[in-house]
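The complex is shown incomplete by one protein chain, all other protein chains being positioned as in the whole.
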């Protein structure tokens, strides 16, 4: 991360009035501090001399900082844009606290100042790479993910059958709705809804959590982040499955195809205002410790 | 149910050699007892003078008994064929015990004899009716189900948002992969994978179980079988959901559409050999009580 | 229930200043309406001519209405005092909404007026009877319960082994921390923490939920409320278990002893202010439907 920050890219769904409002407040604030602002060339924002429109794909090379305004989905999108280039990200929530967008609107300007002056806590998060490989061995699609890679059944009333392999060793044969392979960061997203544990972000592991498994003892497994995970679709007629990375569809698999997931070379750096506390975030997001329990149960 | 049985319909995936083999043994056995056998006119079975080929839709009017050979999916299919006419069903499993197909292959002939002579236990099971209603109020599709009616997200990386209403009262707003509305019979099918309870089949209730809910306290609810349940898809762009009854796709819903589920007027009668024990079936299917536990945990 | 109410018993932990304060406001209010107030003879309340002190055990015969002030535990205690006599109960919460004490402090006087004038909704709840039977067949202890009967391991690092039987039929052999047998009313108490479903209060069932079972497929079962449930402690050296009814210890069991649970002849009548909505209570207690979900998961 280079300081001071001279160029900042804004990412968000600007069609949402709350996001547009935050962007509207942010652009002159950045300009007044001598920071240039980039937005996507097709962003639905009013023209302004303080904003330069460029293709999103150059954010990685041009920006010193990315500010994602919206929910966690927006930050996940932004993270994939700049993962290769190591540009740090600051997440501004548009109203409700997110696991990744942990700056509240009222704290936006102060947090942005802290980010451009290098006063934020830097929080490095591991990424994974997902790769779809056809039965022929050909790579069909590839993507990185910060939260999770999800294999799910596609448009059918039936269960999906698949095998999991780790570092070339056979693990299990599953039947169910699919499987989530989550980073520590993604443990509080989809994997949590599948019965997976909360994983402190700095722990170097992956959570492999079956989705609605047919076998009740088919429980989430925590493995080292260096594990190479392979999911093989079992040969059955009419089998179709979909792979989704951080909420974006990567592609489809049919019987015989494979999904491969492993640690990515890249990582992303999240910026947090000083005093950031992960457990405080958990307590807030999960409604923990709400007042006196009634001890009759 | 009329005794003695004079006409029997066979239902199964006869392309499966094990199913064809069972059918091959069953047909002459029925003929020798003076029972006529019906099969679907497109069934991939060898021609035989002992078998009459008719459209499946007339099984309900013509047969005194339906024998389903295969897994539970085959019996669910057969049950919907004859639900309106009240024809009883006997389920022959092709190898592994099912919750519904509880006659093992080696007991097939003896159990069929018991069924045609009226010596089986009659086990009446409730059905539900699912109805897809467009925002305009128009009924788009309708079906009965013996196990469950499932609303699920369709081909997208995002969660589905929907509301549940019961007997016109608002219950909850959900975000997740969908929801299962199961009969007592279906409680051990998909709903169990969603964290629902096992419900003894004679209990007159429905289980309403969210699928991978975003909110961890969004737990399965057990309500009277007479409850009229409505699921309303929340208005959001690009929302698509699918409704599946007993594993068969009923149709799709978009934002504003509704799924209505209520007790059906019809019921189905399952036949079991004497000595049938539901808890024994549970123990077998769920691998309960396997040998000495190691008390260190 | 006899109207108009002439005698009302107050139950609560009056040593708690908030409970004493509510009682202090309630007594003159009742007196002004011509209703006599009974409290337990050992209640730590200031002497008052408006209050008659009697043994709690006569509340059932003397009172037309019981008002429980506190949490759900207080109402459970009061319910067992008067279950035999069918005196209705009104539950005033001392601050946080309870599943059973659903009148908020600020609504206390209006709700009490509604109760004494017969304008409340009457909500009949089933009770169960728990009976501890020694290996010799002797009944060691007996109690009714409105929420649940819990068998739990006692002061040991080891699991408890036990069998469940229903209506004289063997169900399963369990290893774990114990088992909860809950009414529909109690489904949202301890049983919910054990993975049991929420059961609408008017459903006539029991939930039988193992506590931290060793076998992951050992799931909660929902059975008709008329089921006679028996739990038999397996013969093992040093086995000790405890039975708790609605939070109160009933007694201990050793290897060979049995716990029997069945529907009680008695029931209790809870009074609710008009407009009471069970699903609203659930939404409030379980933090359901809190604002916009972030759809990235």
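Read from first to last, the chains carry the letters A, B and C; within each, the first residue is number 1.
Definition applied: contacts are C-beta pairs under 8 Å (C-beta built on N, C-alpha and C of every residue); 3 or more make two chains touch, one makes a residue touch a chain.
Since the model is a prediction, treat every value here as computed from it, not as a measurement.
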item: Among C:48, C:129 or C:242, residue touching the chain not depicted; value: C:242
item: Residue of C:26, C:146 or C:286 touching the missing chain in the full complex; value: C:286
item: Hidden-chain contact residue, picked from the options A:82, A:199 or A:243; value: A:199
item: Contact residue for the chain not shown (choose from B:129, B:217, B:234 or B:267); value: B:217
item: Missing-partner contacts on subunit B, residue numbers; value: 71-76, 95-96, 98, 147, 189-190, 193, 216-217, 219, 246-247, 287, 290-292, 294-297
item: Residues belonging to subunit A that touch the chain removed from view; value: 158-159, 161, 166, 169-173, 175, 187, 192, 195-200, 202-203, 205, 207, 209, 214-215, 217-224, 227, 277, 279, 282-283, 286-290, 293, 295, 297
item: Residue numbers in subunit C that touch the chain omitted from display; value: 150, 154-158, 176-177, 190, 192-194, 211-214, 216, 242, 244, 246-249, 286
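Following the convention adopted for this analysis, only the chains that are shown with their structure count from here on.
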item: Most central chain, judged by mean C-alpha position against the global CA mean; value: B
item: Chain centre separation in whole Å, for subunit C relative to subunit B (CA means); value: 37
item: Approximate Å spacing (C-alpha centroids) for the pair subunit A, subunit C; value: 45
item: Computed distance of Cα centres, subunit B from subunit A, in Å; value: 38
item: Numbers and ranges of subunit C residues touching at least 2 other chains; value: 217, 219, 287, 290, 295, 297
